[in-house]
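Omission of a single protein chain aside, the complex is shown with its protein chains in their original locations.
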Amino acid sequence: MGDIEKTVAGEATEGGLSRRQFITGVGGLGVGAVIGGLFVNGFALADDVLAIPASGGYLLIDQKKCAGCQSCMLACSLVHYGRENTALSRIQVTQNPFGKFPDDMVLDQCRQCPYPSCVDACPTGAMHADPETGARMVDEGKCVGCERCVNACPFTPSRVQWNHEDKHAQKCDLCLESPYWSRDGGPDGTRACEAVCPMKAITFTKEIPIQSDAGYEVNLRNSHWGHLGYPTDNAGRVVSTGSTGSAASASH
Amino acid sequence: MATGGYVGKILYVNLTDGRTEEIPTEQYEQWGGGHGMASALFWDRVADKTIDGFHPDNLVTLMTSPFSGTLVPSASGRTEVTGIGVQAYPIAWYTRSNMGGRFSGELKYAGFDGIAVQGRAEKPVWINIVNNKVTIEDASGIWGMDTHASQERIWELVGGADTNAGDWQALSTGRDSGRTTQRPAVVAIGPAGENLNRNALLLHDAGNAAAQGGFGAVFGSKNLKAISVIGTGSVPVADPALLMDLRLFLQEDYAYDVDDPILESPVPDMNFYGIITRHPGASPVLWQGAGHPNRPQGCLGCFRACRRRWNNGIANGDACAESCYWMASTDQDDRMAATHLLDQMGLNHYDVKNHDYLVALYKMGILGPGKQIESNLPYEKYDKLEFIQAYTSAIANREDIGADLADGIARAAVKWGRYDEDTTSGLLKLPNWGFSEHYDPRVEVEWSYGSILGDRDINEHGVNTHVHWMPTVQGMFGMAPLVSAEELVTQISNATGLPPEGWDYSEEGIYADPKIAAVAWHRHYSRFWIQSMSMCDTAWPNLVRYAGPDNVGATPTVEPQFYKAVTGKDLSYEESLELGRKIWNLDRAIWILQGRHRDLEVHANYVYEVPTSAPYPLPVKENGEWTYSTCLGRTLDREKWEAVKTRFYELEGWDAATGWPTRATLAAMGLEQVADELAAAGKLGAEA
Partner (left out) sequence: MRGRATFGVAIALAFSLALAYAVRYAAVEGSELLFDSATWILWLAPFAGMAAAAATKRRDPVVEGDRVLRHDDAAILEHWTHGIGTAVLLVSGIALGVWFVPALVGSGEPVWMWMNVHFVAAALFLFGTFYYCANTVLALKRLREHLPTRDAVDFTKRHYGLLLGFKKFSFPPERKYFESEKVAYLLALSATALIVITGLFKVAAHVFDLPEGLMGAMTLTHDVATVAMLFFLLAHVFFAAVLPASWPMFRSMFTGYVSLDHARHEHAGWLAELGFQETGSHEKSAEK
């Protein structure tokens, strides 16, 4: 057995650093730095939730106006992924065809929580709040598939979905990244679900809505709605036939 | 080759030996989808086309289209059903039905463009489709349940006890197996189907039914209780941005604006006016919201939402004619309960609604306890819920007079020896193939000609909404028609590409060549766009726009645009009509093998012998002027009808002597082997 250091070319010359010395130094310093850094803990990801900006806007849905056609779900997956799949929609409508109005249907949109548990839960910063618009959204390239965001959402069903085809988490980004239509999305643009809803049951606000366990409820049913024989009261209990409607006449 | 719309395979299930097969959709892509593919599959897989609908070799299909499960408006949720029917009289033709809801979308998400079922199971079964996994399950626990209860039970069996939680459910183990919040989409038969009632239907969710043809009984004869499907896959779209833009354009320019409508019902809570406005929830035409809090309810991807869902959960989703099932009562709750029971029993109201005929016979002393036609139902309480419930159940269970009515009103009337007399006097209005009268066959001929030349009551409202309902509804509210007759026919003419005279319903017009061309157009358009591309009859074709800056409809511009956006393929409007004609000819060949001949294509006697006696608005051209006529005092003329048939056959390239397609006609459409099979049966049309 020989000291290899002396048998190889390129060994340290006088005054210089031998390879072994170099490696010893790097190794030792590295070990020290890591252990030392443990105590400093200064470069952690800013997961301090107080630093997360509020969302640029919130979807409000009138659950009593919804017709359950799921056009919102079809629009969502279409504008985001260019294909149709209700399992990949970031807004969900669940309903019981045999149910009793208004308890036959639930609309499950992301509430863009002021204190988003999903962002807090993400280990890689994939789930984050967009600095410009505040939309809580996923950087798909950074998602490692742990689904802690899916678990963290306090609502049922989780407003974060696991995209099983493209292998990343996803959630409502207010259409900020929706390449497959000709309109611009985001809080200052148009949201696809809102645009496509034939009942105009989805609207958008930039002010934080009043919270309740039931969701961001809003009454979007005006007198024209009542004119069709639907309830316009908040609870959806009263159908008044006394509402005024414009008299139809030959318009041409 | 399409680059979108299709998901690649059609599921074939043989219930006799339990085997399943995946047929590449590509093999049938030239037929478009829906009915076209279904007829081609039927042609290929049913060797003996003369078999009875109850025969195990009968092939029933439930087909989607490339538009199913996508945002194409009012084209996403419908499922086309085909096979040899058991309803029509005297011959139960190879026929079609369809249903709304969400079954077709869910089938696409599971990875299938359609299902074809053949054979007969030894014991009651249901087919369970979870994404790509297909199993045939024992249905002994649900046989006997009504259509609603059996669906709810299947939801539990497929999804586990927490199905109603509205939470994400994984369809398999594995993080990437796909999850959904949705319940399975189920189509089921009720007691009527199990009892092989010729008017048994397939029911899906609450009020979506494939009701014509007796497919509920066909399922029952196969011991097939239900088919359930749930999926988490994607439907590819060739040009997604174009699809989204087209959808928004159509919605913004052609749909009813619920917040600020341009054209609104003159009377509040009046669904009937919705026939014109197409406002949400209009289709239960005589039901009102007052006292019945409710929401509109729409099929998958629809931009109309024509149905309603009610606060008591009764008659959810029921629409149009089935909501008019029992008009004897003035109590809406009772009427809704009656329709609800009809759904649960799984019965086609369009035949069993002839209780008014039975009551007439009762009043005539012919029917009742101890009468010539024995029946102990409480006819004296005709306007009470008790009657209609007893009546509906009796038919579903083959009890009392239900034993006769299980074969349909036509065959029952034959059995009672009353068919000829009553269809001649018009007491029993069955104008074509034993189907109840839908629109007046004596005057609205695109309907009556189309029905007798086909397999069933056509039930295609695209022209009817404008030529008949618009002036009628306006008149009901004491208002003039929204547009003049001339303007109306001009718009329809522009939209269809046919001369305005094709929409002339006068005494002369209904026998003239433009009318014959219009009837042919209607067959071809509907076979392709409505029945093969699953576009809903309540929205398509879009021939006239009443609420907007002009009256111009979206047809025929948008249909090919949607086709291109979804499938990536170019198909001109003219080419689409050609494809419709090809499908129509394939169906024609099947009927001919079943025994069709021009001599059979004759309406019931009353059509030719009893004049119309109630106003029936239609546009007519008289003395060179277009007006709306009430068409009173009119019948169809037998000889002129025969002449129409002759010229219709000639137009279609069929032998005028028989009504059979010729080899030249079939060959020009690539249907040589169809010509061969007709020739082998001695039923090929002679060349002119």
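Per-chain residue numbering starts at 1, and chain names A and B are given in the order in which the chains are listed.
Assume a contact is a pair of C-beta atoms (placed from the backbone, for glycine too) under 8 Å apart; a residue touches a chain by one contact, two chains touch by 3 or more.
Quick caveat: nothing in here was measured; it's all calculated off a predicted structure.
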{"item": "Residue in contact with the excluded chain [from A:24, A:156 or A:211]", "value": "A:24"}
{"item": "Of B:170, B:267, B:290 or B:571, the residue in touch with the unshown chain", "value": "B:170"}
{"item": "Hidden partner interface residues of subunit B, rising order", "value": "170, 173-177"}
{"item": "Those residues of subunit A which, in the complete complex, touch the missing chain", "value": "1-5, 7-10, 19-20, 23-24, 26-31, 33-35, 37-38, 43-46, 123-125, 139-142, 144-148, 150-151, 162, 164, 167"}
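We take it that only the chains that are shown with their structure count from here on.
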{"item": "Distance between chain centroids, defined by C-alpha means - subunit A, subunit B (Å)", "value": "41"}
{"item": "Complex contacts: residues of subunit A adjacent to subunit B", "value": "64-71, 74-75, 77-79, 81-88, 92, 94, 96-102, 104-106, 108, 145, 147, 156-158, 161-162, 164-165, 167, 179-182, 192, 195-196, 198-200, 220, 222, 224-231, 236-252"}
{"item": "Complex contact set, residues of subunit B against subunit A", "value": "69-71, 73, 76-77, 102, 105, 108-109, 148, 152, 164-168, 175-183, 205-207, 231-237, 240-241, 243-245, 247-248, 251, 255, 257-271, 273-274, 277, 279-281, 288-305, 309-313, 316-317, 477, 479-483, 487, 546-547, 551"}
